[in-house]
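All protein chains of the complex are present and in place, except for one that has been dropped.
Presenting chain A:
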Amino acid sequence: PALMAARRCVDEMRERVVLGEFGVRNVHTTDFPGNYRGYEDAWDQRRFEEAFRVDVIREEEDTLEFDMVGIDAAIANAFRRILLAEVPTMAVEKVFVYNNTSIVQDEILAHRLGLIPIRADPRLFEYRNQGDQEGTEIDTLQFQLKIKCKRNPQAAKESSDPDELYFNHKVYSKHMTWVPLGNQTDLFPDADFRPVHDDILIALLRPGQEIDVLMHCVKGIGKDHAKFSPVATASYRLLPDITLLQPIEDEAAETLQKCFSHGVIEIQNINGKKVARVANARLDTFSREVFRHEGLKNLVHLARVRNHYIFSVESTGILPPDVLVSEAIKILMGKCQRFLNELDSVPME
């Protein structure tokens, strides 16, 4: 019994991150060989493969929510960092301004054009060589934006609605057209390179103003400039674990239900009394409101499961989110491979 309690304590230290009233405990991973007696902590690929699983919870057009169970924070974080900063995409890098008489300055216009997500699979292109100013077919996509605002002669005399008075006064991303370079029409016969969204407002014009620019898109990564980041955001959280240390009834049960997010605590009617039960801990956002109630704070144990990660990946539309996750994993493998190759090629003195 004392041994069981000690063992349970150790298990909790290894597997749960505990949220106390004034701080978070057991944050760091401690399950390295030699730290705990009686536990086999050395790396074992087979044990890892048995315990590891991925559950996909929700998949929509641009969002993906999935669980990774049985992996450590270091690796889950590596995937998150790679999704944000190292998965390549295509974005406008150079803007050649032939004519810009709008009130949006050249550099502001160029900045806005760079941030527009371009629907082009970056795996079909190469990185541009450093110092190469021209760009070749294999690393550049060319777009043109040529638009002029004119007054509408048929507009009513007293109208003040700009949609009626002027043609082309709003410059949208749908006005960007792809100009194939070299043999790109043969390389990509069915491709339709355009911005992901057609209704991104780039600039506003009035009659007589025009914009005539040529844009070069290159492949880049988020580390270089945030416009190359393929995700709207990618984040993860740990699975919450709420335990009620004692049965909680009646009014206390009602207060408890209000302390947590909707759907976490369920009140059941047992023998005429209202009893609280943890229905779905996953939905909780852990505001720790329970600790503000003197009567309740010692009856609930809040923790997070250390190796269960709930990932949420939202793509900007360039690539579907599951492709992004696969690419991120391949990039981490590529990094390891690079160092392995270097280790093998350079002799160690």
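To be clear about the criterion, contacts are C-beta pairs under 8 Å (C-beta built on N, C-alpha and C of every residue); 3 or more make two chains touch, one makes a residue touch a chain; residues count from 1.
Here is the rule we go by: contacts and distances are computed from a predicted model.
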Of the listed "Elongator complex protein 6", "Cytochrome c oxidase subunit 4", "GPI ethanolamine phosphate transferase 3 isoform X1" or "DNA-directed RNA polymerases I and III subunit RPAC2", the name UniProt assigns to the chain that isn't shown is "DNA-directed RNA polymerases I and III subunit RPAC2"
Touch with the omitted chain, as defined above, among A:24, A:54, A:201 or A:283
A:54
So which of A:97, A:214 or A:329 would be touching the chain we can't see?
A:329
Among A:1, A:34 or A:189, which one touches the chain that has been omitted from the display?
A:34
Under the stated touch rule, tell me which residues of chain A contact the chain that is not displayed.
29, 32-34, 41-43, 45, 48-49, 52-56, 59, 66, 68, 71-72, 74-75, 77-78, 81-82, 85-86, 322, 325-326, 329-330, 332-333, 335-337, 339-340, 342-343, 346, 348-349
